[in-house]
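With one protein chain held back, the other chains of the complex are shown just where they sit.
Our next item is chain A:
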């Protein structure tokens, strides 16, 4: 199906207004905090004020004595009551050091903000009063907040009993034995030595993340049915299994419900965190509903922190700019590493694995070391692990181009993967598409030739404008082949489609969207398949009691895997309905002889012979007499979609900026994205994903930064200090997908998108600033990119020229 040509009744490809938006614009959304159960107790965490310290004593007497307080618990209380982590369902299939931890600190605290105790009271105000009365005596320990210092000999050890702070290390390309790794490294050394030009640089990307506007929360009840938990989560089915294991409750007695409306997540709500464990445990202990509603301060202290990587990169190229070899020694700062599913290190692991995505660089030596420090654990953020890696590589390519005096766009294009499918040196499968075409479309959109002429004119007038490019080949869902090793979970997309006797369609999805518009996109697909209206389709998500098992709304699975399961389920039901129609009409034929259109099911060859969609559904469900031999009644279908190969989504970005070299202040003049999204289901929704993803990337690059002082005190735990881009900081982002083509691996030709959008942003913007300032010869190789850092580099350059 061509995404850009639409016929009457074609819902796939139409900018349908979202079904969600009436309730969300009238204040009728049902977010986590809106769900209330009478008699609910409120839990408030007491969090560590120290970054690294022994817990000498905790005095809870004053807190307990406060009127309205029901319970106060500490790590010492709960460590014997529940199992700690790790538990297998939330541990990836990688060799790593996995720290033991409980929902509350046991013996010592490891970062500023770690939960140490919890107060449960009749309301939140009282619980907060009591939390302030909990007295904790600490014996401070030496603090380590720098990843390289943490890996050095003699560093303070974050986790008791560990020989070093190294949590995870990997050599992606060496063959797995010391001998093969040494031989491979020599090969890369030789290629670099023989290269016409070699770029060696250190790239540093700061700690920042995606910070959804709705914080986290958990509420639990305990009764004869067991545990029911409402959790702000992207993975309700995984949370259910993990809670069952940690709390030792049979899984059939655990139901997890992700609220229908979630206020953004972008990865942050995907891990299995400590706080919901304690909420569920306390609901069981107290036999009353217990709720925890995260404050923004808690959120910024303990989650939403990602990136934080160093890439030491060497790339060698021939005189034309064709890269012949690459080496990356990457390091990541994992914080304390205590978090189910990801353990912090899975993001930098993945970032280094996808370092060369989209580029044809067969000879690579790529390694990573991940350190624990006295900071909050890394939690996933859109452009999962890849944000820092993409910055490093796409900056390095610009530096290479500058060295060779070739336009960076040409060097970039020369190194793009030309023939697909392709597997990178780290084993990442690139499935299909035409990357060069999508990139060329971008250079046309920005009129690169015209821009260069304008740039020359502007420079003559003393104005400094610049253009920067970057690319990405990002997740389009995550296949089981990848996800089982990475997260010990299946990657399939799952959906149940039910046609009811009135011709209305219910769809059940085990994932848990957070603003992506699944209710609308899935309805469009169902409407397209059955020839009905999207208004006649409803979607239920996130409830483990009613939906098929799915690993969660992660990695751009919606538009790739989940929607494919929906389409396949519809097709199976259509085949059944068509078979019954042919049988009832006593017509010889096959299901493909039957059309579904305009609310009717009919013979394509003779449209007068047919039935209303609703009437045929009623006949099959309510009057299952005289069905074809062997056919069961009912119109429910569950499908599990697994693509034949892992898929990626390619995109290319360009930023155009003007920089004032006197101050370092820069202005973004244009930001353009050209992507291959395959068949687009809803263009306006897709554009929204691109706009939002790019602005998150820009905000990360320019504004956001988690700052820890030398004592490990987190200084950015409010939105006053953790600055997020507002409307006046930004411009209109331009999104284009017309250079794309249908994906051959999904039933609709669609690809997943959204997850990886921020990835190319930091390099595109930084390349643009450096291009604008090319006459000054400065290099920006660390983020954040701010006027003061640009100004400082300009000053240093001027000083060195003396």
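FYI, a residue touches a chain if its C-beta (ideal position, glycine included) is under 8 Å from a C-beta of that chain, and two chains touch if they have at least 3 such contacts; residues count from 1.
Note that contacts and distances are computed from a predicted model.
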Message: Please identify the absent chain by the protein name in its UniProt record; candidates are "ABC-type glycerol-3-phosphate transport system permease component", "Sarcosine oxidase subunit beta", "Heme exporter protein D" or "2Fe-2S iron-sulfur cluster binding domain-containing protein".
response: "2Fe-2S iron-sulfur cluster binding domain-containing protein"
Message: Can you say which of A:170, A:486 or A:694 touches the chain missing from this structure?
response: A:694
Selected residue (touches chain absent from view) among A:18, A:52, A:395 or A:464: A:18
- prompt: Considering the whole complex, which of A:214, A:239 or A:618 touches the chain not shown?
  reply: A:214
Query: Which of these touches the unseen chain: A:261, A:431 or A:487?
result: A:261
- line: Absent-chain interface residues of chain A come out as 15, 17-18, 20-22, 24-29, 31, 33-34, 36, 125, 210-215, 261-264, 266, 295-297, 514-517, 684-685, 687-688, 690-696, 718-720, 724, 726-728, 730, 732-733
